[in-house]
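Have a look at this one.
A single protein chain has been omitted; all remaining protein chains appear in their positions.
Take a look at chain A:
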Amino acid sequence: MAAITRFKLPVTNLETERERWHQLYNVLHEPKPEIKSSPRQSVWRKNKSVLWFYPAQEKKHDVPIFMVYSLLNKPYILDISEETSVIGNLNKQGYDVYMFDWGSPGLEDKGITLDNYVLDYLEMAVRVALRHAKAPEISLVGYCIGGTLSAMLASITDLPIKNLVLAAVPIDYSDFILPDKWVKAMHDGTLSLDRMIDAYEVIPSEFLYTTFLALQGFNIGPNVNLVTRAHDRKYVDKWRRMDKWTRDAVTFSGAAFKQMLNDLYKDNKLVKGEMTLAGKKVDLSKIKCSLLVITSTRDELVLESQSLPVMELVSSEDKTYQLVEAGHVSICLTGQFAFAVEPWLSTRSKF
């Protein structure tokens, strides 16, 4: 009898259902949402890259923030909507923010290497930002591969980097998200993409998008989540923005891609201290500034074990490790990144 009373038939609300299917219809038939950025101005341009400046609403902190996003995706995930914008929230908290958009390389950029990206693009952009801000020091915030490049820059530059924040950063490539035998095959050279990279010259965005899809396996979660919560307009709006960003992939310079696969994924040179950029040895122990490393609990693209070794490799006395309840992309999508970084930075942003 008790079992009978506990069993309930699924009940659906007509209004909710109407809204759900109406929203789903819109998702399928309406154009992708337009992403409006926070108020910004371009400070410097080089080739396809742009340095954007997002002024603080009311400046409360002396040291400006310089954000470096991954080379593999477009950086507008950091400013995807007014409510959840990482950059917008940092502006609200009184920080001047600079964000470096690498741009999407064309065939003419096939020869751009990581050396060029770090020394000719990133270092110059930080120099421009320092000059523009008239600040003696800056906080460098790198995300994903952007974090790896930021760490490389911090270890070889003489620029005044006061704080270094590395989020979801792959540093140690002895292990990554591929199955064990694939990782081993990449390490011993059984699996090499060199010829394909040379053939393509510039890696097409479709290739990168498909690779990301493949790495996620059966990734039906987002679609199921959409159907489950389609009656919630806010959720649908967020989902559509995320969907647009996921499909809006970038191309990748062949030379840089090859260097990344061989020097980082295959030979793990960064951790071994064997990496060189334009003849300069990338020695992470030369990083002495304050360091914050953030990893996400549900990150399925960059493992925690890939980020953690940086804590031991640097010489910084002031170093903090923080684990955030989020995924690789959702930490940015939800704006959580800003709230994870802000408390740490706020105590370290005075000249």
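Brief remarks on what is shown
Keep this in mind: contacts are C-beta pairs under 8 Å (C-beta built on N, C-alpha and C of every residue); 3 or more make two chains touch, one makes a residue touch a chain; residues count from 1.
The rule we apply is simple: contacts and distances are computed from a predicted model.
The listed options are "Polyhydroxyalkanoic acid synthase, PhaR subunit", "3-isopropylmalate dehydratase small subunit", "ABC-type nitrate/sulfonate/bicarbonate transport system ATPase subunit" or "RND family efflux transporter MFP subunit", and the UniProt record of the chain not shown names that protein "Polyhydroxyalkanoic acid synthase, PhaR subunit". Taking the complete complex into account, residues 8, 10-12, 46-47, 106-110, 120, 124, 127, 131, 179-182, 185, 190-193, 195-196, 198-200, 217-221, 224-225, 227-228 of chain A touch the chain not shown.
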